[in-house]
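Below you'll find the structure, written out as structure tokens, and then a few comments.
Note that one protein chain is taken out, while the other chains of the complex remain in position.
The block that comes next holds subunit A.
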Amino acid sequence: MMAHAADTRGRVEFRAVEIAFDGRRGPTPAVTRTTLTLEPGTFTAIIGPSGCGKSTLLNAAAGFIAPAHGEILVDGAPVRGPDPEIGVIFQQYALFPWLTALGNVDFALRRFGFSRAERRQKAMAALAEVGLRGQEKKFPGQLSGGMKQRVAIARTFAGRPKALLMDEPFGALDAQTRGSMHDLLSGVWRAHLATVLFITHDVDEALVLADRIHVMSSGPGRIVESFELSAARPRSAARFDAAQLAMRARILDLLRPAAEPAA
């Protein structure tokens, strides 16, 4: 692990992290000892089959569950619980349906001690940034899935987290909406410079968004191979370069269940 001296805001380190669940016969390992460093400002994707513990790893980084062994550090400070410095974007959006889009973003701004007018102006700007100008007064129930996730992205970035954890955020969206969400996320991410950990089961999504891809395998969950991407941005799943295509083939091979050999 190399230390980057320049910008240390948002370094996320998993140190020998092991996560267990209480099974019927004592604790069952969900994730075996995993050591992983996310450099500040980078975009890391973790891909793996369902049940491989990729979301569990994210939940530990978010402070929702405690590792059985090891620790997770954000800029050197161990994660002890949910923290506004560590933003989370959920697949189910987790917007508060009783608050408007504006109210949801405002919720994240409360921690800064802004005046009412400042909060309102910042929340309006955050929604405009994700392309929701004019939708501020709508309730989540009145928005489509893609728009809800836009509100969630605006809400999370409004809290100015150093690190951003995204748990299959676009998994519930149709392919077309997902494509525009990738463009949106890439843009917002570069503007805000947060370290991103992105969980997905979609190879193309990982290849479009990430600087680094870790492939996980299940039983018990562990990282089996890692990839570095250097393709220029903005990227598109329709125009992968040779390196991306090779990576894509390799990752798909890794994801293929070992029990049934390829025909």
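Note that a residue touches a chain if its C-beta (ideal position, glycine included) is under 8 Å from a C-beta of that chain, and two chains touch if they have at least 3 such contacts; residues count from 1.
Assume contacts and distances are computed from a predicted model.
A.B. asks: Using the UniProt record as the reference, specify the protein name of the hidden chain from among "Putative membrane protein", "Sulfurtransferase complex subunit TusD", "TonB-dependent receptor" or "NitT/TauT family transport system permease protein".
C.D. replies: "NitT/TauT family transport system permease protein"
A.B. asks: In the full complex, which of A:35, A:92, A:121 or A:236 touches the chain missing from this view?
C.D. replies: With A:35, A:92, A:121 or A:236 as choices, the missing chain is touched by A:92.
A.B. asks: Using the touch definition from the top, which of A:83, A:202, A:225 or A:241 touches the missing chain?
C.D. replies: Selected residue, touching the omitted chain: A:83.
A.B. asks: List the residues of subunit A that touch the chain left out of this view.
C.D. replies: 62-64, 81-84, 86-88, 90, 92, 94-99, 107-108, 110-111, 139-142, 144-145, 155-156, 159
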